[in-house]
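Of the protein chains in this complex, one is absent; all others appear in place.
Coming up: chain A.
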C-alpha cells in the first residue's frame, strides 16, 4: 500500500488507497459514506446481492484502523444505509472490539436511533469543530474553518491519448475543504469537474495518485 501525505490548513494528513485519511496530530482516522447495511437492506427486499460482500466492509475497516495508530475513528456520515437490520449486530460486535473512540457525524442516511449508538459508546454529532477544522457530512463553508465532508461520493473521469478514459473515485481537495470518496463496497460515485485551484487524488487498489488538471481548449 502506498499512502500519500498532504497538507490541509497546515496540518499533515495521510491519504490511504482505501479512501480514508489519517490526521497525524490527533491520531484520528476520517472515513466517509460506509453505507453499512445496504447489502442486507437490498436482500431484505428480495434483491439477492451476494451476502458475503458485506463482510468486506468490516474487513477493510479492521485493516485500515490497524494500519495507523488510531486513537479516534470519525465517520463523516452515512455510516448506515437505511433502517436498522441484522447488519447492526455485526457492527455492534465489531465496535465492541475497538480500543479507540468512535464518533459519527450524522448524515442524511443515518436514520437509526441515536440512542443505539450511544449505548455502544459511539458519540453522534451533527457537526464537529476541532482546532480550526469543521467535520460535517454535507460539504459546508464556515468562516475560519477547513471543512472535511462526504455525501458526494466524488469520482473523476481521466483522459489520455488514444481516446482513453477511466472513471475512478477520488479525494476532492479545495483550498478550504476536502470531500472524501465513499468508503463502502457497493456505493457508486458521482463524477465531478474540478476547478483550477483544486487538487484531485485518485485511489487504485494499492496506491493514491495525484492527477494533473488540464484546462479545456
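The definition used in the following text is that contacts are C-beta pairs under 8 Å (C-beta built on N, C-alpha and C of every residue); 3 or more make two chains touch, one makes a residue touch a chain; residues count from 1.
The rule is simple: contacts and distances are computed from a predicted model.
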Protein name as given in UniProt for the chain not displayed, "Outer membrane lipoprotein carrier protein LolA", "ATP-dependent Lhr-like helicase", "ABC transporter permease subunit" or "Biotin transport system ATP-binding protein": "ATP-dependent Lhr-like helicase"
Residue numbers in chain A that touch the chain omitted from display: 38, 40-53, 56, 81-82, 85-87, 89-90, 109, 156-166, 168, 185-188, 193-196, 200, 202, 204-207, 209, 211-216
